Structure formats: structure tokens, C-alpha cells
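The structure appears below as C-alpha cells.
What you see is the complex with one protein chain gone and the rest in place.
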Amino acid sequence: MTRPLIWVPFLGAIALFAVIAWGLFRPADRVIHSALVGQKLPAFTLPPIVPGKPGLSTAAFATGKPRLLNVFASWCIPCIAEAPQLLKLQQAGVEIDAVAIRDTPAAIADFLARNGDPYRAIGDDQASAVQLALGSAGVPETFVIDGQGRIVQQHVGDIREEEVPGLIAAVRNAR
Amino acid sequence: MKWLAILLLALAAPAFADSNQPPAPLANVQLKDPAKEAQAQALMLTLRCVVCQGQSIADSNAEMAGDMRSLVRTRIAAGESSQSIRDWLIARYGDYVSYDPPLSATTAPLWIAPLALLAIGAWLARASFKRRRSS
């Protein structure tokens, strides 16, 4: 072995430690973001899930008015936690449409009765088809959709109290 | 260390809360056509479940993995190609969803590494061999 070559393993180990230390101290973003942010909402049509509330289709977007698309389920506990925030958003004049994942009319009706109903429309997504089409990896998730029907922003997980103003602003800016 | 993987899987388990709804139509049921089922199975093994701890959708109990299996089987049955389904999912979830990293500027070093290692190794090993006498 030639002289400088002797240092290769040592330098290799240092590179290895650098990678690992980097991974340890700046933990990677574990949230899976939708790659559709910035693009048009994929086309879908979902039937209604509760009587008296319309289902949801892509046509409902692109109306010139920005809105929120909330992906939720009655069996999801963080969805209960974010319900008050959604009500606040609705009171602030934000229109919210929803996709209910793997749910039943009775369970949704019960969920709305308990936790309030901020939704204009709820689509029934039995096999998570629309959720997959949105690039959403769980419930709850909330998408900000602009007036042209483009996805502007994705919010993963339940909406916290302090995040409400930011979302209101995002919807305002999404004309 | 497998047992720790199992432990981690179990820790993650509460994260996929259950809907108590029956699984999607083709989540756990094979396609009638064995060739198409084999094609779907091969694809499912290379797609990452987006809610699990590092499992392919082919071997995950998560509901969402079931929904993804159903999607894959439905589309394969409709005659769509594996590559097109993979591309469709990558367009939505990014490269993360594919266990087969597509070649790009970011993944080029990963794909070149095996060849580079072989070349460097062969070059290093050369030092251990006698030069064949030229005579």
C-alpha cells in the first residue's frame, strides 16, 4: 500500500461518522409530504356520506374561491382534537370540504353531532382512493386549495390552536 | 437484531388506528389471472407502505397498505403497466414510496457505488498478486 492510501480507511470512517452524526442531530423530516403541492387537484368524484350534505367532486374547487380540503375519519382520535380548530376556521369564513376515509354514515353523523360540523360537503372515500390520489399518508390532513383548484399547501396531522391564523392567512393568499 | 425490528413495528402499531371497516375489495384477495397477480405481487413488494415502519405494502397489516394493494391490483387488472402505477404513486408521494430508487442526480452515487467499489477493490487486490514475469 502506498502512503496516502493508508489514510483512506480513516477518512472513510470520518465520512461515515459525519453522515451518522448528521442523521442523529438533524433528524430527517419524517413527515411524508404530498408531491402534488403546487399542482392541480386530481380529478375525483365522491358520493355523499351523510344525508343532507353533498358529496365532493373536483368540480367543487376551481370556483374562484379558495378553500380547505380536510381528510378525516370518525375513528381517528387526532381528528377529534382538531375539530374545534376547524370550527374556528369556519367561523372565520373559510369554506371547508372534507373527504371521510373508510367510514360509515352513522359514525360520521355521530362524529359531527359530538364534535361540531364545519364542513360544506363530505365525500365518502371507502378505499382511500382519493386519499392516495392526493398523496396523503394519514388522517387528519388538510390541503389549502386555491381558486383555480390548485393545491397550495399541505398540513399534516391535526391543526393546533396556534396554527389557525396561519391557515386563515394561507387561504386568504390563495386567490 | 430482527427482534428489535419487530419491537419497532409494534411501537408503530398504534399509529395506524383501525377504522373497523372491511378491507378494500382487492386488499387481501388475489386477481383471477395468475400472471397479473404475479405482476401485482412483484410491484407491491417494491412499494413502501407510507404509514408503517419500513415495510413494503405486500407485507404490511396496515389498512392503508391494504388500500394501496387494492389500488395496485385494480390498476394491474385494468391493464396498466407496473411502471405507470409506480410513476403515478411517485408523482404523489415522491421517491419515498418506491423501494427501487429511480435514477436521478440524487441517487446517481447510490447506483454508481457498487461499480465503483468493485473497481477500487480490484485495483487494491492487484497489489497482492505477483506480476507475471513478462518472459
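For reference, chains read A and B in written order, and residue numbers begin at 1 within each chain.
Please note the rule applied: contacts are C-beta pairs under 8 Å (C-beta built on N, C-alpha and C of every residue); 3 or more make two chains touch, one makes a residue touch a chain.
Throughout what follows, contacts and distances are computed from a predicted model.
Name of the non-displayed chain as stated in its UniProt record, restricted to "Cytochrome c-type biogenesis protein CycK", "Putative spermidine/putrescine transport system ATP-binding protein", "Amino acid ABC transporter permease" or "Acyl-CoA dehydrogenase": "Cytochrome c-type biogenesis protein CycK". Think of the hidden chain as still there; on subunit A it touches residues 1, 3, 6-7, 9-10, 13-14, 16-17, 19-25, 27-30, 32-33, 137. Interface residues of subunit B with the unshown chain, by the touch rule above, are 1-13, 15, 22-23, 28-30, 38, 41, 45-46, 48, 50-56, 58-61, 94-101, 106-107, 109-111, 113-114, 117-118, 121-122, 124-125, 127-130, 132.
One rule holds in what follows: only the chains that are shown with their structure count from here on.
Rounded to whole angstrom units, the spacing between the C-alpha centres of subunit A and subunit B is 24.
Against subunit B, the residues of subunit A that register as touching in their complex are 1, 32-36, 73, 75-77, 101-104, 126-129, 131-135, 137-138.
Residue ranges on subunit B touching subunit A, taken from their complex, read 17-21, 24-25, 27, 50-51, 63-64, 67-68, 70-71, 89-94, 96, 127.
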